[in-house]
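Data first, discussion second: the structure below is written as structure tokens.
Just one protein chain is left out here, and the rest sit where they should.
Letters are used for the chains, namely A and B, taken in the order the chains are written, and counting of residues starts over at 1 for each.
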Amino acid sequence: MIPKHGDRSAAFLPEAALIAALVAGFFVLPFIGGSADLFGRILIWGLFGLGFDLLFGYTGLLSFGQAAFYGTGGYVSAWLLTTHAIGSVWLALAFGTLAAGVWGVLIGWLALRRVGIYFAMITLAFGQISFFLENSPLAAWTGGENGLPGVPVPRIGFGAGSFAITSGWRMDTLVAAFFLVGFALARRIVHSPFGAVLRAIKDNADRTAALGHAVGRYKLAVFVIAALYAGLAGGLLGVFQSYMPPEAFSLDTSGQLVAQTVIGGVGTLVGPLLGGAVWLYLEQNLQRIPGVGGLWKFLLGLIFVLLITLFRRGIAGSLRAFWRRTRIGRPDSLAGRGPATLESTLPSLPPHPPLPSLPLAAPAVRSAGAPALEARGLSKNFGGIRAVQNVSLTVERGTVQAVIGPNGAGKTTLFKMLHGEVTPSAGDVLFFGQRITGLGVTGACQAGIGKSYQVNQLFSTLTVRENVRVAALARSLGAFRPALFGAATAIPKVERQVEAVLATVGLEGRADLLPGTLAYGEKRRLEIGLSLAAGPHVLLLDEPLAGMSPEERVATKRLIARLGEQSTLVIVEHDMDAVFELAQRISVLANGVLLAQGTPADIQNDPAVQEAYLGGLHAHEPVGG
Amino acid sequence: MNLLEVDRVNSYYGDSHILFDVSLAIAEGEVVALLGRNGAGKTTTLKTIMGVLRAQSGSIRLAGRPIEALRPFEIARLGVQLVPEERRIFGGLTVAENLELAALTAQKPLSIDRIFATFPRLAERHSSRGRNLSGGEQQMLAIARALIRDAEIILLDEPFEGLAPLVVRDLVEVAAKLAAEGRTILIVEQNVTAALDLAQRVYVLNNGHIVFEGTTQALLGKPAIMKYHLGV
Partner (left out) sequence: MPGLPLLLAQAFNGLALGSLLALSASGLTITLGTLGVLNFAHGALFMLGAYAVFVVLGHTDSLLLAVVLGGGFMILVGLVFERVVIRLYYDRPAEDQILVTFGLGILIVEGVRFIFGGLSQRVPLPSWGQGIVSLGFMIYPKYRLEVIGIVAIALFALYVVLYRTRIGLVVRAGIEDTMMVNMLGINVRRTFMLVFAMGVLAAGFAGMVYAPLVSVDPDMGGPFLAESFVVVVIGGLGSFPGAVAGGLIAGEIISLTSAFNPDYSYVMLYAVMALLLVVQPRGLFGPEGRA
């Protein structure tokens, strides 16, 4: 369903296919026990589900409270119409959708303070709060248990010549039109830069934040988008059946949406539509069968449980996976996929060709004389433990500096403070003279500090190219930009950045593979590539050689050396050979305190440093022989 | 026959290859030290022995019996006890409850009096919750948990890390007492001096490979090796 990169003529293929399917469905349905009414309802659920799929399928946020927005949209527009506050159904729908969006901002802001299980619980609770509000305190407006009857049908045109969209095929066409527009919009969102960030968030939210994206704002944005879709669908429901039911707010409604989406296929956009078709069709037709009629929902529940347990992907998802596999072939049948040899993938040794310069970089720094990175009196206490005590060090622009020390010395904590992951208890971090303490990882990355992790933090569901693109997008878009339109792959500077980084780390040949199929050393290089693609001025490398075989070590050291020629690097490493080879300056930490600083020669000859490594703490009386 | 035999074990963390054909052997009653800088694979070795990590190849035998495919609780019941690096005592449980839990599945647990005799400080704090203990007391409790199970072999992962010198001294005394009782101990440490005081034999790990094996005396007699693999 995703058009190939650059294949413009196929840009509207999915929409065309969908129209064809809908038209076919509309005509076939009456013969298999359906009706125009059923058709319309399925489409409304499909529209409701488009937003939910963006939220859950693409961003990974499972909400059990979408009914809150469905009901809000429906009731606001129904109320406006039944009280004749507004005459135009279109305008009322717009207001309803907007109201749902506002409610979405409020609930989203509260609910997104937590993730995962907590988030699901909280959205469920807010769905209930909406239900209760409708039921009692606001019953004067909402009709309480009775709902709002008498919602008028929309009209096209003005005055006497206007054309009413009555129930039947006219209403169905209207709803289908809304769905199609909604689908086209959702599809564009998915392929936009905004959508690329959403997918990254679903895969690894922390890394996405560390690469410079304001994850919280993206989550809130998609939450509101889902609320808007829900609100529009709710409004349409009221218009469709000329009545706004209180069940629109119920937990059952939220639950049904989730179930339908899972059955139809999460993350496919048409999943909710398919799932809705299955659900509503079975609901209507099973009930007619004597004896088992009452079990229709039980059966649907059983299908649901079986699907999650056995076929996680749902109907559309399984179809898509099958289609992809037959078209593309299995990953290891890809041409050129021989055993990963590092020599073949990294540009060869001397003379060093200059590394391709990156088109996108952090904003230029003003103060020319200031050191690239400076820690001033950094301290960090965890409860009673003083992990880092009053550490000051400077990293000059264009140098490679290493931080070493025995286990428990505080190197990890220091690194985290430099990078914004941890807020210091005292002291400051200065970046080219500018105070960046407390900016957090996203702010630090946007300012120009990148970090590559000791344990790979890659996006496992994105290809190598897409991985790097996420990082480059943060530089291009800034911390947050709702770039909902335009393809994520169509920003020239971003694409050039991605190509440059892939060339630098020698992964051009692997660009369209998933990280899972890469060799370990290649994954480490991708890890470095991610932090590089954000265009940092200072790059922190946390144990870049960790877990590497001797051959991989050699190649990666070369890469680091070449990076060091162009940027400022700070490295934490335990491989002493590598440290002495690569670093121009070394800082030694022990027990949270800066023990020594100097050139490799200085450090090697420093007795205090030897003592720290070999003796640990002060000598105690030897016990026994 | 050695009590513990690790034979050409290859261990991974995810798909990061950490241990390369690591072999070591420990006889009953021995105290053996496993040294190396961090990142060398010392903790990975202990975790592999304990079954927390699965070795991809190679074998691990306890008194001749292969244990590399067993789950941690099964290995614990056979008498291997890991005292992990982060201590991991249960903060919400009291000292007494921590010990009681540890003794649950022990075949012949030591009496609690015996434990308190070895660790008088824990006796004083027996009703304090784990989270209210100092670092040194937590480390003692972690070791006491292994002791109350009367473990055949105790694996100590960096027991002296992050502790004040005086506390380290107390702990070394405790460890020496245990060693003198004839217990089998494999100690992983970065504090080389303390480890060498306790151990009779030493293995040195570098980047996942064993690069030295021999008596403590032998290692002390080769300052170049010590400096290269352990120092700076």
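The criterion applied here is as follows: a contact is a pair of C-beta atoms (placed from the backbone, for glycine too) under 8 Å apart; a residue touches a chain by one contact, two chains touch by 3 or more.
This is a predicted model, so every value here is computed, not measured.
Seen in the complete assembly, the chain not on display touches A, B.
Only one residue in the set B:40, B:76 or B:144 touches the chain that does not appear here, and it is B:76. Note on the undisplayed chain: of the listed residues A:36, A:94, A:125 or A:593, the one touching it is A:125. Contact with the chain that does not appear here is found for just one residue of B:93, B:176 or B:211, B:93. Only one residue from B:149, B:169, B:201 or B:229 touches the chain missing from this view: B:149. Mapped onto chain B, contacts with the missing chain fall at residues 50, 52, 71-73, 76-77, 81-82, 84, 88, 90-93, 97, 100-102, 104-106, 145, 149. Remark: the residues of chain A touching the chain excluded from display are 60, 62, 64, 110-111, 113-118, 120-122, 124-129, 132-133, 136-137, 139, 250-252, 255, 258-259, 262, 294-295, 297-298, 300-302, 304-305, 308-309, 312.
In this section, only the chains that are shown with their structure count from here on.
The residues of chain A lying in touch with chain B in their complex are 385, 404, 406-408, 455-456, 520, 523, 543, 546-547, 549-550, 574-576, 588, 591, 603-604, 606, 609-610, 613-624.
The residues of chain B lying in touch with chain A in their complex are 13-18, 20, 37-40, 135, 158, 160-162, 165, 168-169, 172-173, 176, 189-194, 197-198, 207-208, 226-228, 230-232.
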